[in-house]
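Of the protein chains in this complex, all but one are displayed in their positions.
Our next item is chain A:
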Amino acid sequence: MAKYLLLKHYRGGPAPLDDVPMDRWTPEEVSAHARYMDDLAARLEGNGEFVDSQALSSEGTFVRHDGEGRPPVTDGPFAETKDLIAGWMVIDVETYERALEVAGELSAAPGAGGKPVREWLEVRPFLSPCVNVTD
């Protein structure tokens, strides 16, 4: 089994195909979208493939050290051009192909008009924390 991070971006990914903002959907479409996400997570849990899922606020700040005794330097809230992560799901699956398949399913969540939103998701393999001695 290998873990993968499926990252959803508010901004910073490839240009979206279908960019109707959520507040332009109908309330039922918003609910259907949320339900699809919950159902998918529940299904992955049932499969033994789900690890974690979190949503992030759309606010964020870059911070760095600025020398001893000085307050850290901040940059932000983010300018419009910067990458902004919306949330993630972590899965633990047998193959890379399976990770892509799950990401595809996530991306098929229904949007405006009930059609799949087809948003871009970034799939990132975890580095294993230990060396596999049987390889």
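Note that in this section contacts are C-beta pairs under 8 Å (C-beta built on N, C-alpha and C of every residue); 3 or more make two chains touch, one makes a residue touch a chain; residues count from 1.
Keep this in mind: contacts and distances are computed from a predicted model.
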UniProt lists the protein of the undisplayed chain, choosing from "RNA polymerase subunit sigma-24", "NADH-quinone oxidoreductase subunit I", "Phosphate transport system permease protein PstA" or "Carbohydrate ABC transporter membrane protein 1 (CUT1 family)", as "RNA polymerase subunit sigma-24"
By the document's definition of touch, the residue of A:M1, A:L17, A:A55 or A:V73 touching the omitted chain is A:A55
Given A:M1, A:L17 or A:A34, the residue that touches the chain left out of view is A:A34
Listed in rising order, the chain A residues that touch the chain left out are 21-27, 29-31, 34-35, 38, 55, 57-59
